[in-house]
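Beneath this line is the structure, given in structure tokens, with notes to follow.
Missing here is one protein chain; the remaining ones are kept as they sit in the complex.
For chain A:
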Amino acid sequence: MTDTTHEARHIPDRIDTPLRAAIFSWPVLLLVVAIALFVLNSFASPYFLSPWSLSDATFNFTEKAIIALAMALLIISGEIDLSVASIIALASTMMGLALQLGVGTPGLVAIGIVTGLFCGVFNGFLVTRLGLPSIVVTIGTMSFFRGISFIVLGDQAFKGYPASFDFFGQGYVWWVVSFEFVLFLVCAVIYYVLLHRTNFGRHVFVIGNNPMAARFSGVRVERVKFFLFCLTGLMSGIAAVLLTSRLASTRPSIALGWELEVVTMVVLGGVSILGGSGSIQGVVLAAFIMGLVTFGLGLLNVPGIVMSIFIGTLLIFVIALPIVFRMLRERRS
């Protein structure tokens, strides 16, 4: 140590400017993909660019994307909830039961949301209090929640929701802008702030990176995770209200398989499936991309099964891309 001055050395806060870091980020890549898809779609079909057609396209993804926002936080924290689609089924069934008892629109909405929240509390309790792995717990509750719907409904359906209930899934706030879409944008802003601008969001990242060190740093790991399960349940409840309103009916098979599309959206959005990193911007863009892809393929009359092949391929491609890039870079150096 031959420092003549004993003054502490100056360490700059940052070397990479935020701008430079932003240009090479995953969300920017997604944005490029989204624009490319938009242009492709407009060439593929003359109907695509009409405002009503674009508005219709948003219904394809807003309900799933609303859940994906909360799911992103949960996956960043290192957990997962595979029961979200079943929560929709249960929440929708509860609303249907309430409808049979003559409950009005405000009551139906409240019951849908509270049922979702309650399911989230149940998942959170099993994972954080009993220390069970979330993938196992939520595969279990996935069958359990939807199972209740099947017992209640059998092959029947609840119908006859009041006209005032239609607004949530079918209403427009202004011109072609639907209530669902506005709600999604508002939620996206709230989740952006929560994840990227608050102490709570910082704790989510810390826990996902290293739960042990988080605990050793005084972070209340279990409490944060419990809250995240509640949030995911809550958002599933909200999605249940929207979807039930849009379909104007409840069947036990409602939203079947959505959990995989929600997880795909989150992973496509750049959230590490191992936890610890990701962004809300990425998830929002991924939601748009999946919406554009499904809608574009729909305009081209591509059957549903081909769409699911396409989405599966997209998912593998997206996960493999960064790894392939890293391998190429290593080979060069």
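Everything that follows uses one rule, which is that contacts are C-beta pairs under 8 Å (C-beta built on N, C-alpha and C of every residue); 3 or more make two chains touch, one makes a residue touch a chain; residues count from 1.
We adopt the following convention: contacts and distances are computed from a predicted model.
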Chain not displayed: protein name in its UniProt record ("Sugar ABC transporter ATP-binding protein", "Gluconate 2-dehydrogenase subunit 3 family protein", "3-oxoacyl-[acyl-carrier-protein] synthase-1" or "STAS domain-containing protein"): "Sugar ABC transporter ATP-binding protein"
Given A:Asn210, A:Ser249 or A:Ser308, the one touching the chain that is not displayed: A:Asn210
Candidate in contact with the missing chain, chosen from A:Arg129, A:Lys159 or A:Arg202: A:Arg202
Contact set of chain A toward the excluded chain (per top definition): 1, 8-9, 11-16, 193, 197-202, 205-206, 209-210, 212-220, 276-277
